[in-house]
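Removed from the display is one protein chain of the complex; every other protein chain stays in position.
Moving on to chain A:
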Amino acid sequence: MSGLGISAIYFLDQKGKIIISRDYRGEVSSSITEKFQRKVLELDERLIKPVFTEKDITYMWIRVNNIYIVSVAKGNPNVALVFTFLYKMKDVFCDYFKELEDESLRDNFVITYELLDEMMDHGYPQITEVKVLKEYIKTEANKMQKMTSEQQKKENQKISQAMTNIVSWRPEGIKHSKNEIFLDVIEKLNLLVSANGNVLRSEILGTVRMKSFLSGMPELKLGLNDKALFDMTGRTSKGKLVEMEDIKFHQCVRLNRFEAERNITFIPPDGEFELMTYRLDTQVKPLIWVECAVENFTRSKIEYVVKAKTQFKSKSIANNVEIYVSVPTDVDSPVFKSNVGTVKYVPDQNCMVWCIKQFPGRKEYHMRAQFGFPSIEAEERQKYSRVPIQVKFEIPYFTVSGIQVRYLKIQEKSGYQALPWVRYITQNGDYQIRMQ
């Protein structure tokens, strides 16, 4: 019987051949990837579940670019842990190799082995914090400084400490000439609207990203207009308060202090990281509402009238708005008419895209499109109407939820002054409007 972890990890190319693998527990033979190959590559991938068991071996796999990352386990592995690890591992590799793909793995096989060994031992994830790993496992490019043996010794101790430190995400002794920290509050709006305009589901997924360039071991405290905090302390606020449903923190945040006092305190990792995510389940009006009417759908042509309307304050502007409207698979000779933006037909996605560089609030634009049909009708021409309209956009200096950073206090024992910079942006998430 095996533990919570996995027996081995395989990186397979598109054809199912092993690019590189690491057997952690010596309990499976590597020929088992053939089984995986048979199953996933030869059957319809769409229908195969991400976890399945053949005989006594369980396969858990994800797909990244052109490779499959397959982990196998015996017994009763912790599936959630395995998948989470696979994704975190993917992030680590992406950080190291810029791109995780067939080529980059082959080119960096020595580092890949080193990382696989450090991230996981005996099938148990150990550390997936890329900043710390980079201290220890260096690419060819940055490992070549010669060190005296004394320096080396110090360095080694430092690494060992970093790997097991309570503050596992930040090595000591970081120095920056200018102490700055940047905060991005990014909100993604997930929206599902029925054809008649009913909002079926709306959800805001917020992220607070940080780019920290602070020296030493700074102690940070972040203040938000969090309703729960005000409720807890009995204070009232003139401004709007936001009720966050579910908050998730980077491991640097002291979770018990948050639980007890609702204060967000932490020692940040150096560089870029995601401090927290939150979710709000509030009913949001569609910021950009799109209506699409199909007219004159005959054997020879189809016509669309697309109406897009912004429903936010006029002083905000949505940038790079892209509206995707699905069309039947066999349309040809598109003709578009629109006074704003450009429209393109994207045959391989069976849709047209209406791009509007800048779309101010409280405005409404129209677009007409016409397509012809070939004389031989494609099967299931009608099915286009099942694909919802999708909208992409970015609205800077604006958050749907109204969340605000009230303060970011930075304290370090050396007592330097540091500048926090804050930016807000709202983007589309899964933003779908069903067609009629």
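Heads up, the rule we're going with is that a residue touches a chain if its C-beta (ideal position, glycine included) is under 8 Å from a C-beta of that chain, and two chains touch if they have at least 3 such contacts; residues count from 1.
Everything below uses one rule, namely that contacts and distances are computed from a predicted model.
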Per UniProt, and picking from "Mitotic spindle assembly checkpoint protein MAD2A", "AP complex subunit beta", "Small ribosomal subunit protein uS3m" or "OLC1v1022146C1", the hidden chain is "AP complex subunit beta"
Given A:171, A:268, A:328 or A:388, the correct residue touching the omitted chain is A:388
Cross-chain touch to the chain not pictured, restricted to A:83, A:182 or A:416, is A:83
For chain A, residues touching the missing partner are 1-5, 18, 20, 25-27, 39, 46-56, 58, 60, 62, 73-81, 83-87, 103, 106-110, 113-114, 117, 121-122, 124-129, 136, 139-141, 143-144, 153, 156-157, 159-161, 163-164, 166, 168, 190, 192, 194, 200-201, 203, 205, 245-251, 254-256, 258-259, 274, 276-277, 279, 281, 380, 383, 386-388, 430, 432, 434
